[in-house]
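The excerpt is restricted to a subset of chains, each kept in its original location.
Letters are used for the chains, namely A and B, taken in the order the chains are written, and counting of residues starts over at 1 for each.
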Amino acid sequence: MIEFTHRLRVLYGHTDQMGIVYYGRYYEFFEAGRNELLRNLDLPYYRMEEQGLFLPVVESHATYKGSFTYDDWITIKTMVKELPSVKIRIDYELTNDAGELMVTGHTVHAFVDKQTRRPKRVPDSLLSVFRPFFKD
Amino acid sequence: MIEFTHRLRVLYGHTDQMGIVYYGRYYEFFEAGRNELLRNLDLPYYRMEEQGLFLPVVESHATYKGSFTYDDWITIKTMVKELPSVKIRIDYELTNDAGELMVTGHTVHAFVDKQTRRPKRVPDSLLSVFRPFFKD
């Protein structure tokens, strides 16, 4: 498994009139988490695009056990639990500063050629970085 | 089953540098769909809040088979397929103007007391409107 932890603060603009973060906004926090996980592996996403690869989201999911409010710190644990093959699945766990698990979720991404927008195999450059984490 | 169809146009601000709608934005379109379904049943969501009820999202999901681009019309079919009990599940199907199904998803909402933020039973006012649609 690969995992990385990142922290973000809730803005006023993230809340809605229920006084909690709007449910769709968590997907931006998930994005921040995976950006930092990839950067930490020295595989920043912008470099994939430079090399002709897009990773569009093909599935997204979130379960809300609790809610974050304005000015809270969100601790985002981002995990890759399986070696990617045709697609890559990324899992997220968001905890508050009391250590309570508030929101979990996952995204699934395809590998797509930037020009043709057709599916591509997982690039070897990514696999060679990921493989050591999934040794038996 | 209850269903309602609503249409929205994609703004430039909904797109990202991949040239397609950002994956998290679809949850706003889902919200627009359920707003209009509830309004069409003469149960607009703001009235539920006026009556002391919140319907926070406890789960959200989307599957992206294709993508919408700037200025596209999105046809949002919103469906309630089961009579709500403790929670309500709402399904969404987003098609383009060629009739192609591009994005599907669902949300699950709890019924919560606006003051105490504790779970509530589905209000009778809602059930009495919903029940006729689920007569066998």
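Criterion: a contact is a pair of C-beta atoms (placed from the backbone, for glycine too) under 8 Å apart; a residue touches a chain by one contact, two chains touch by 3 or more.
Just so it is clear, the structure is predicted and the values come from calculations on it, not from any experiment.
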Check: Taking the 2 visible copies as a start, how many copies are in the full assembly?
Finding: 4
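Going forward, only the chains that are shown with their structure count from here on.
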Notebook entry, point to check: How many angstrom between the C-alpha centroids of subunit B and subunit A?
Noted result: 24
Margin query: Considering only the defined contacts, which subunit B positions touch subunit A in the complex?
Written below: 18, 20, 23-28, 31, 54, 56-65, 67, 107
